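One protein chain is absent from this view; the other protein chains keep their places.
Chains: A and B, in written order; residue numbering restarts at 1 for each.
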Amino acid sequence: MTHLTLSVPATAPRLRFDHVSYAPRGQTLLGPLSLNLDGHRRTLVMGPNGAGKSLLMRLAHGLLQPTSGRLVWEGSAPRQAMVFQRPVLLRRSALANLEYALAVQRVPRRQRLERAREALARFGLEALARRPARVLSGGEQQRLALARAWLLSPEVLFLDEPTSALDPAAIRAVEAAIDDFHHQGVRIVMTSHDLHQARRLADEVILLHHGRLVEQSPAATFFDAPVTTEGHAFVHGELLD
Amino acid sequence: MTDSAFLTALELVIGLDADLLAIVGLSLKISLTAVAIAALLAFPMGAALALFRFPGRAPLIVALNALMGLPPVVAGLAVYLLLSRAGPLGSLGLLFTPTAMVVAQVILVLPILAALTRQKVEELHGEYAEQLASIGVSRLRRIPTLLWDARLSLITVVLAGFGRASAEVGAVMIVGGNIDGVTRVMTTAIVLETSKGNLPLALGLGIVLLALVGAINALAHLLGEATRRQLG
Partner (left out) sequence: MTTYPGSTPANALLSRALLIAGLSLAATSAQAEDRFITLASTTSTQNSGLFDAIIPSFTEDSGIDVRVVAVGTGQAFEIARRGDADSLLVHDTAGEEAFVADGYATERADVMYNDFVLIGPTEDPAGIRDAGSAAEALNLIAEHEAPFASRGDDSGTNRAELRLWESAGVEPGGDWYRELGSGMGATLNTAAGMGAYVMSDRATWVAFDNRQDLELLFEGDEVLFNQYGSLKLSPERHPELKHDLADEWHDWLLSEAGQQAIGDFEVKGQQLFFPNADSE
C-alpha cells in the first residue's frame, strides 16, 4: 500500500456525457444522454434489465466509443480500472494474474512480486497465491479482480454488477473492498440491480430506463423522495414499463 | 490376412526389429521436428491473424483454410522442384534428405496450425478482449498472453498437425525418395511393402504406426487433462 499513491486528489475527476448515444447498426441502445460524473463519490447506476447500465459503464471506461455525442474528461483522463460481473482471470496462478497486470504497466520486474503479494494480502487472498485463478470460488475470483484493479492505482473504479453472482458472505467482502477503495480516494461508479446494496453503498444514484437518464439524485433524495414517478416506482419495487 | 498382420505387428514390436526402430525413430523425428517448426511459426501467425485487422485479412484466412486441404503430393512436388538441383535451392543439396522431408511437412502442417490457432485465439479473445483492454494490454502484447492461455486447445491443434504429418506419404515419398536407412519412414515403408505384395507386413507396419500415433495422442490427452484439472 505504501507504493500506491492514493491520496484524495485536490479535484476529483469529472466526466461529462454530452448528448452521448450508442446505436450500433442504427439501433439505439443508449441515449442520447447528458450527465456529469463528478465529486469524490460513490455513484450507483440503477435500472431494470436492458436499461443500458453496462453500456454506460463501458462508454465511460472507454471500452466502447459513442455513436454520436461526446464524452469528455475534464483535464486529462484519470487512471481507471473496471471490475466485471464475471471477472476474466488468466489461466495461471492468482499471484501470476497480479504480476501480469503489473508487467503490462511496465512495473520493473523486481518490484512485481512484492506488490502483488501486498495486493493479495489486502484482499485476504495471500493463502491462495499459488492457486490457479480459474479454480477459485466466485467470491475469491471477484476479490482477485479487485486486487488486480487495486494494482492499477485507479482514480476511478468502475464496477459492473460485481456481486450479482455471489453469496452473501462474498458480497460482504466485495462491498468492504469497495469501501476500502473509496476511503483511499478512489471515485466509485458501479451498477447494481439490488436496491439494498444501493442503499448501503450509494452517495448518488443514476436511474436509467430504456437507455435514457430518468433521474440523477443524491442517494438520500433518491431513496426517500425520488424526483420522478419512475424513480418512485423503482424505489418501491414496482416494475417499470 | 488381418490375423497375420496383427501377428506381424506384434512380432515387429516385441522383436524390437532394428530396421523398424530406425524407421519409427526417423518418422517421429521428422514429423515432430516439422510440427515443432510449424508451431513456432504458426502460433504467432495465427494469433496475429486473430487480433489484427488489416486489408487482405479475409482472403488470407480463406487461403489458409483452403491450404489445410493441400494434397501432400502437391506440397511434395513443390518442395521437390524447389530443392532439385535444377531448382532455385538446388545448390543446397537437400533433395532426398530428411531435411527435405521436414520442409515438405512444415508446408503441409503450417496452414493447419495457423488456421486452427487463429480460430482458438479468436474464440478466447472474445472472452478476454474487454478485460485486456481495461487493463491496457496492447494488441501485440495480447499475442503471447492469449497463446499461453489457449495452451490447452493448442495441444489439440498441434495433435491435428502431427496427425497430418505422420500420416502423409505423398510428400515424403517424392522429396525423400524412400531411401533405405536414410529417408524411409513408416508410411513410405508401408507403400513399399504393399508394392512387394507383402500385405501382412504392410498392414503390420500400419498397425505399429497407428499405435504410435495413438500413444502420442493419449499422452497429450493425459497432459491436457492434468493441466485442465489443475487450472480449472
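As a working rule, contacts are C-beta pairs under 8 Å (C-beta built on N, C-alpha and C of every residue); 3 or more make two chains touch, one makes a residue touch a chain.
These numbers were taken from a predicted model, which means no experiment stands behind them.
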Cross-chain touch to the chain not pictured, restricted to B:Val24, B:Val79 or B:Leu95, is B:Leu95
Could you tell me which of B:Asn65, B:Ser153, B:Asn198 or B:Asn217 touches the chain that is not displayed? B:Asn198
What residue numbers in chain B mark contact with the hidden partner chain? 29, 32-33, 36, 40, 44, 84-87, 90-91, 93, 95-99, 102, 141, 144-145, 148, 151, 177-180, 182, 192, 194-199
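Just so we're on the same page, only the chains that are shown with their structure count from here on.
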Centre-to-centre distance between chain B and chain A (centres being mean Cα positions), rounded to whole Å: 46
Chain B-facing residues of chain A, complex: 58, 61, 63, 80-82, 84, 87-88, 90-92, 100-101, 104-105, 132, 134-135, 148, 152
Can you tell me which positions in chain B touch chain A when the two form their complex? 127-128, 130-137, 141, 145, 148-149, 151-152, 230-232
